[in-house]
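Note that one protein chain is taken out, while the other chains of the complex remain in position.
Going by the order they are written in, the chains are A and B; count residues from 1 in each one.
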Amino acid sequence: MQSQLPLYPPEASNFAPHVDSLMVFITTISFLFASAITVAIVYFFFKFHRQQPNAVGVPIYGDMRLEYAWIIVPLILALGMFSWGAVVYVDYRHNPPDTLDIYLIGKQWMWKVQQPNGLKEINELHVPVGRNVRLTLASEDVIHDFFVPAFRVKMDVVPGHYNTMWFRPTKPGRYHFFCSQYCGTNHAIMGGWVTVMEPTDYAAWLSGSSGAEANPVAAGEKLFVERACVTCHVANGTGRAPSLNGVYGAQVLLADGTTVAADDAYIRESILEPNAKIVAGYQPLMPTFQGQLTEEQILALIAYIRSLESQPVPEKGAGIAPSARK
Amino acid sequence: MPRDHYLNASYGIRSWLLTTDHKRIALLYLISVTFFFFIGGIFATMIRIHLLTPAGALVTPETYNKLFTMHGVAMIFFFLIPSIPAVLGNFLIPPMIGAKDLAFPKINLLSWYIYIIGGCFVLYSFSTGGLDTGWTFYTPLSSIYSNSAVTPAVLGIFINGFSSILTGLNFIVTIHTMRAPGMTWFRLPLFAWAHYATSLVMILGTPVVAITLLLAGLERMFHLGFFNPAMGGDPILFQHLFWFYSHPAVYIMILPSMGVVSEIIPTFARKPIFGYHFIAASSIAIAVIGFLVWAHHMFVTGESTYAALAFSFLSYLVAIPSAVKVFNWTASLYKGSISWDAPMLYALGFIGLFTIGGLTGLFLACLGLDIHIHDTYFVIAHFHYIMVGGAVMGYVGGLHYWWPKITGKLYPEALSRFAAIVLFIGFNLTFFPQFILGYLGMPRRYHSYPPEFQVLNVLSTAGASVLALGYLLPMAYLTWSMRYGKVAGPNPWPATGLEWKTDSPPPAENFHVTPVVDWEPYDYRNRPDLGLVAGASLTPAHGDD
Partner (left out) sequence: MHRTGELYGQFQTLEQQKESATLGMWIFLVTEVLFFGGMFLTYTINRHEYFTAFGVGSNTLDIKLGTINTAVLILSSLTMAMAVWSAQVGKKALVTGFLIATLALGSVFLGIKVVEYKQKFDHHLVPGRNFDVWYHSEHPLPSDDPKEIAAEREELEKATSSQNPKYDPDVNSHAQLYFSLYFAMTGLHALHMIVGAGLLIWLIKVSLSARFTPQYNNPVEIVGLYWHFVDIVWIYLFPLLYLIDRHR
């Protein structure tokens, strides 16, 4: 806290300085305009105050040069604001490579967080300083919104599909996060704390906390067997469905000849709507799991599939596009 | 006072409830929108009291959520949208253009009844379980998860939409076909231009929100899946359809107010308005571009980056015509003969508050900044500056300006100036702190908040008490003046508009003889009938003419 009455929240992410400079830029221009108009009005108000009850003003109907000036000058300034804002936004909406991936599930009225090693937190989020963090957001009921004022970022959590957001924490500390899309009775207490730690502390915290029993990879592996995924998705590529070894993050070749990146959204879609995108060389056999898995179970499956990233990819029986093989 | 006028043309409750006189219908609207303003105001007061302490001082979370929802529904759909058009527009557009009535007087009465029926549905919802979805009715919260009386509220707003559509239709036809001889398009008062633009938004936008809310209501009643992701529907589609109306709806609220200000300024500066054509054209530009910016409410829903870029760009474009208006109004004061009457104070207060409201819109249209301030108190402050600082300030100013025409009586001048100043100060005290709150990160619709936000919330609540006084004062003395005010005469200011050429209050048919217009709008030079001295414009004290 800078003082008793701060004007802006702490700056704790890579976006914060950009957003704050944008704020200063637009505030300055706005202040200049507002004060120019105020000064003009107040000055005219007193200077041209009516002295005789039946006096009239000087008839002035307008001035084209002035009209053009006050159309064009604000337009240029507005375009400046637009462009600068667009640069920051485009940066925010494009996830950088090599992110630390954390999953968030919003439900009325709590946040469930899942760290990369499967450690679960409720209404708490621990992140290391200096690392690009990507959050994948899912909702189990209504629309929520994950908002960290100190990072100057927010993103809606929409039921039915994943949104992602990213940031790079720059300052260790503890910061509020809020739900900022109205979601029902306890919307206001659906918040918590982000803890930004030094990378070493974060690593120690991750390993020190016992996440083993809740490990999503293990949970996902269990589900993978229980739901009989394993009977078709055979690891050595001899099953009726492609092997999933190494598929996470790779390009997958589809039946229609296009390729798609096997990211979280793709895997989620493949579980819930298996026949939306068919891998080249395979039949649409897989049943849908729509309504049969919770968001958490889906995330566990994704975590498991992700854990197969480094497994050997079979020569035949994988969906990965030939050109994209590692 | 004239011997025969519309108020004493006939007597009895039937002569009011079955009237087709646009002036009487305007008064029916005046009473009903004031009623809803009162209800919405009570909710607002409770909200501000509740937020005095971080944990919430007054009510449970459920009740708080109902309070802000019902505040929004009552104020937006039942006060702000009908306020200026249905009261002042209804009363003034026919006399301003020299017509005896609107083109469809019976439809005008019908739209009031539709408003009342819609209002009854909404009041029924408020009194049986309330409404806790937010005025935006986002699905699936509103269609599935909410346990409050959503269905009657949605039906009420659906029904009320037709009132708005019919009013808009009536205005457009009237302005097209009912103008008096000599009243060309570019002799129309800017108030009429503003209402023409408003009516365009009403007829093009309202049907879309009506059908959207109907679909959401059907979804809730019959468990259908239009917007429910669990059944294959798309909640984001609801937001697109909703904002396609609800963003332009902001212009339904602010455009008429701009029209009011464009009338007041030339009258009290006693000179033609600066850049008449630009002000008229900017009203139409706002109405048209206003339809192309709706998705700027959705920058953080995960919408495509390209869509966001386009909508941000268009949002900046729509700011330009508003800025043009502000510059022209300011320039209109130059070398005027400015009086310090109450309507002028309201109009200048409007310019100040609207300027802040408009400029803070630039912050929200800015993509990079919106990811931080979206859905925070910054948004609350911004749209209250537009809707309350702008639209309501214009409405109250317009009521003062035309009060002598409507009632034939003058209001107490000193008290009204005092009220205008109280309103201006109270408003800024209430809402300016909320900009800072929003930037600090306080999300909207929070019944409790972290303690570090308390100082600004207390400041805001303190301001709200001043603001409440600012609204109660005019309500009291305007009512008082109906009985005890001084007789106004046909043209007390004097103003140049056609509505001032007839008696105050006007006769039932507005004019004893159909007027013929042979002067330009806001022209004080060729109007010997006004009794003003053309040459004596500036006193020797500042004789730099």
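Criterion: contacts are C-beta pairs under 8 Å (C-beta built on N, C-alpha and C of every residue); 3 or more make two chains touch, one makes a residue touch a chain.
No experiment lies behind these values; they were computed from the predicted model shown.
Novice: So one chain is hidden, and I want to know which residue out of A:17, A:96, A:199 or A:287 touches that hidden chain in the complete assembly.
Specialist: The one listed residue touching the chain not shown is A:287.
Novice: For the chain that's not shown, point to the residue among B:234, B:452 or B:523 touching it.
Specialist: Considering all chains, including the one not shown, the answer is B:234.
Novice: Among the options B:176, B:277 or B:512, which residue touches the chain absent from this view?
Specialist: Of these options, the touching residue for the absent chain is B:176.
Novice: Which candidate, B:52, B:117 or B:218, sits in contact with the chain we can't see?
Specialist: Considering the complete complex, B:218 is the one touching the chain left out.
Novice: Among B:2, B:105 or B:412, choose the residue that contacts the chain missing from this document, as touch is defined above.
Specialist: Among B:2, B:105 or B:412, only B:105 touches the chain that is not shown.
Novice: Residue-wise, where is chain B in contact with the chain that is not depicted?
Specialist: 20-21, 99-105, 107, 165, 169-170, 172-174, 176-178, 203-208, 210-212, 215, 218, 222-226, 231-234, 237, 241, 509, 514
The rule is simple: only the chains that are shown with their structure count from here on.
Novice: Taking each chain's centre as the mean position of its Cα atoms, how many Å separate chain A from chain B?
Specialist: 36
Novice: Across the complex, what residues on chain A touch chain B?
Specialist: 1, 4-9, 15, 18-19, 22-23, 26-27, 30, 33-34, 37-38, 40-41, 44-45, 47-52, 54-63, 66-67, 70-71, 74-75, 78-79, 81-82, 84-90, 92-94, 108, 141-143, 145, 147, 149-150, 152-156, 158-161, 163, 176, 178-189, 291
Novice: Mind pulling up the chain B residues that touch chain A in the complex?
Specialist: It comes out as residues 61-62, 65, 132, 134, 136, 138, 140-141, 145-146, 229-230, 234-236, 269-272, 274-278, 299-302, 305, 308-309, 312-313, 316-317, 319-320, 323-324, 326-328, 330-331, 333-340, 348, 351-352, 355-356, 359-360, 362-363, 365-372, 374-376, 436, 439-441, 443-450, 452, 455-456, 523-525, 531-534, 536-539, 541-542, 545.
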